[in-house]
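For reference, the structure is listed below as structure tokens.
Only one protein chain is missing from this complex, and each of the others stays in its spot.
This part shows subunit A:
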């Protein structure tokens, strides 16, 4: 299951194995049979680390979801709570412990905090008078989770909100910790670049933590040459735009969580002969999406308009392979054909799935509304009429389109205009509050606080300068055979990835002026390597850069970085790390107050 993690430039399976080992050690600490009570939120991220089989080997016999009341009876010696350090969860745990049946043989209780234990939570347990009931209280540091062969995520939904809205920098501390673990496993990263306030903080903490280890030297040959830390608020524009890669669109439309997507089942109904009259399935179809699936790895980063051609090419290859059976004459040939069958059948299933997904997406991308929305986005990104009230936005509000869609567009207009004229901003705000409810004042305030929405304070709009200097808009983006990263948004080259590209060649010195227009400091740090660990680069050997997006990254940005890695004369390969994989919708949602009240 995890083999795909080892195929990349850097073997990320090492990290996964380290995480699994720690989990096994904790489980063995609680000797005897056990049941795990899960904070439901954690099952997704844990699924990326371990399957049930691993837990079972360590005598985990039952698993439950954390709920108020009593822990279901189970004939086990240990009850282990796997929880995030949240006060409201502590209250539930206390209730669980106190309602334990006194007549049954006593069970031992343990808590595993993910990713950190917390004094506040332990105090709450003490308040409730149950702290002494726990045999073990431990923490499971799940900072960076290997997500794919070139991708690490902290799966921390609220990191952006915490850092930029609430000014709670704990997630940055976790980031720095995660990077220290990574360096322990893959060697010290000699060069650190960064842009943004948070990037600066993380780099400072890393350097400080390294000083604290003074005396110990990491003797591992460095795998990464460079670390680039990027604040999400350096590039607020990119996540607001609709992603146009295959994977990006799956995420925009259906949402990918922890590597899985749930799809409407209609298109996946199995049509087997003899089962004709069966009912259509009503449960959503759940699919895992990663590079372990050959076809998916091939098409996920393509612009959606190039996916159809790729799928039909694949279909021809597969049916040709199946035709081979007519040519198999000798026993040996037949045997060889049969041995390839499972692989071919897997490929055929995979093709069928992705053809269905592509059909679902096509229904949406060819709709009038999708087209109009995209047109407005592209107008904003190219700087057309960004200083006026936009009629499409107005009409969408009047039609009560989903609020998040409205907010995405209004924020995009604001970002592309370096703030909205007070009159325009007031108009949008009033229309939104009148149509969707005054309580959204809180959400609008949040958006203002993180800088997504703001009044124009100076008449100078520096977005056009940034756009031109960094070539953020490419008129002739080639969707089929791309020659530039702008293909991922059919014209718009994501600012964050442009910065990454320019850092590798020719270096940031060439864009000092633009860097100054973007928020936060930019910097460079070097970490000393012990002698003997300096890499001797072979001629033509690529450099490896770890790009860390603080506050989240989109699938389209990842696609753009993969495109750069694969460029023949690129010279740099990228591994991507982030606090969370996001898209405009999930991002805006994380900044809303009471988003659940928002399903109109």
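As a convention for this text, a contact is a pair of C-beta atoms (placed from the backbone, for glycine too) under 8 Å apart; a residue touches a chain by one contact, two chains touch by 3 or more; residues count from 1.
What we mean here is this: contacts and distances are computed from a predicted model.
Think of the chain that is not pictured: of "Phosphoribulokinase", "Spermatogenesis-defective protein 39 homolog", "Phosphatidylinositol glycan anchor biosynthesis, class U" or "tRNA pseudouridine(55) synthase", UniProt labels it "Spermatogenesis-defective protein 39 homolog". The residue from A:31, A:98, A:364 or A:517 that touches the chain not shown here is A:98.
Touching the missing chain, out of A:38, A:254, A:370 or A:523, is residue A:38. Among A:126, A:388, A:471 or A:505, only A:126 touches the chain left out of the display. For the options A:224, A:304, A:380 or A:436, the residue in contact with the chain missing from this view is A:436. Residues 1-3, 14, 17-18, 20-21, 38, 40, 43-44, 46-47, 50-55, 61-65, 69-70, 72-74, 84-88, 91, 94-95, 98-99, 101, 113, 115-123, 126-128, 131-132, 134-139, 158, 161-162, 165-174, 177, 181, 184-185, 201, 205, 208, 212-213, 215-216, 218-220, 283, 285-288, 394-395, 398, 400, 426, 429-431, 433-439, 441-442, 445-446, 448-449, 593-594, 597 of subunit A touch the missing chain (whole complex, contact as defined above).
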